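Complex shown without one protein chain; remaining protein chains in place.
Entry: chain A
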Amino acid sequence: MNALNSLIDGFGTALTPINLLWAAVGVLLGTAIGVLPGIGPAMAVALLLPVTYGLDPTGAFIMFAGIYYGAMFGGSTTSILLNTPGETAAVVAAIEGHPMAKSGRGAQALAAAAIGHFAGGLIGTILLVALAPTVADLAVGIGAPDYFAIMVLAFIAVTSVLGSSRIRGLASLLIGLTIGLVGLDQMTGQQRLTFGTLQLADGIDVVIVAVGLFAIGEALWIAAHLRRTTGDAIPVGRPWLGRSELRRSWKPWLRGPVIGFPFGAIPAGGAEIPTFLSYVTEKRLSRHKNEFGKGAVEGVAGPESAASASAAGTLVSMLTLGLPTTAVAAVMLAAFQQYGIQPGPLLFEREPDLVWGLIASLFVGMVLLLALNLPLAPVWAKLLRIPRPYLYAGILFFAAVGAYAVGGEAFDLVILLVIGLIGFGMRRYGLPVLPAVIGVILGPAAEQQLRRALQISDGSVTGLVNTPFSVTVYVIVALLLAWPLLKKLLPGRRTETADSGQPEE
């Protein structure tokens, strides 16, 4: 088992004191961020991108992965105690978790969620270890046309699978691609959309775009509609599970990852759909159907486990193909670019220490999460009382720090504000933010691969489809594009999930 040896080496990297510290910082920060309203994991990682200037890549990614897993966990805490899901992945947790908390079983709901996250994350990460090297091996010989095909897949998937309107998704993608054009052309040095200014010649840094769209845009949007009365969190003690709940929960914990992992690996909106599917499954299989809606522990255990496993699935696509399937993965991809590392099939060969250290740290992070969060749950619940003006002022503050740290130029803050205002407008008119971010991150790379591929084929378009891999990918793209038509031809069965499958974005 080659993967196993590499994993053991990875533990050697992950268990050094400094990397353990980053993992601990990551999961604590991630949980706090998940608990706090208004900050999602994507915004958190975006706000923390500037630390990449001062940290080595391994430490930075260990911390980012901790934030991702921690935020998934923290989001369910808010759902259960306050009935206001912070992350889309945590919407389902509120359905059963909040009634449980109201009837005095909040501690059990939190425990079912925490252990569910542990189980889901553990199984998901084991699947990641088993699958990722194989996927990377299969894809290792891929060239420019294949890379371009993958990027086209990312563009199409992110605009047609997510969100309710394809037109708005495409509009968002094009805005992102346009921002990506700004600066010097990578192959000829030609100035594009710089209007002769020196500041724009280097292009707009991905950090500024990510922070602007996720942090500034979100903070301004919330400020425009700030809820003046905030709900009260239900006080809760130390989480624990009784024997009967344990008996009802273990099967959902194991079933969750089966649903969550594959959905994380494909560009289908991350944890939103699998948590919902897991909920429906548990409801169908449960012997306590009458309790569903009033606080059934299975309805917390299964979806939470699925959510964690989907995060692991996301990492498979991101690390082996460089294909970001969620906003967090997109921002992590931007972080890779900051270090000049290109995630993809060659990553496992070129940066084995980084990749396996990162994967091993996921196991470490999950143990830390379980160990820290069961006793700390009452503390996390107190975070919900932070005054909202401080919270959103803090987001603006750290966004400014991040953007300024990029190049030490005040002009970057002005660009940041402009992009933030674009993000505000996008939220007002229902343009999803993720396609724009993917466009900025992948756009320039896609253009380069396209031009490289056409250079090899001397301008002939067939050069884009001359490998089996690229043809396969384009078939998938065609299926995605034709999906609305296919859905009309297959009526009935799907309507139930389609109706409630997208609670909010």
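As a convention for this text, contacts are C-beta pairs under 8 Å (C-beta built on N, C-alpha and C of every residue); 3 or more make two chains touch, one makes a residue touch a chain; residues count from 1.
We take it that contacts and distances are computed from a predicted model.
Only one chain is not pictured, and the protein name UniProt records for it, out of "Tripartite tricarboxylate transporter TctB family protein", "VWFA domain-containing protein", "Response regulator" or "ABC-2 type transport system ATP-binding protein", is "Tripartite tricarboxylate transporter TctB family protein".
Touching the chain that is not shown, out of A:Pro50, A:Pro145, A:Gly203 or A:Gly357: A:Pro50 (per the contact rule at the top). The hidden chain makes contact, of the residues A:Ile175, A:Val280 or A:Val297, with A:Ile175. When the whole complex is considered, the residue among A:Ile95, A:Ile222 or A:Ala309 that touches the unshown chain is A:Ile222.
Contact with the chain that does not appear here is found for just one residue of A:Thr188, A:Asn290 or A:Thr462, A:Thr188.
Contact between chain A and the absent chain runs through residues 37-38, 50-51, 53-55, 78, 82, 84-86, 164-165, 167-168, 170-171, 174-175, 177-178, 181, 185, 187-188, 190-193, 216, 218-228, 230, 387-390, 392-394, 396-398, 400-401, 404-405, 408, 410-411, 413-414, 417, 420-421, 424-425, 427-431, 447, 450-452, 454-455, 458-459, 504-505.
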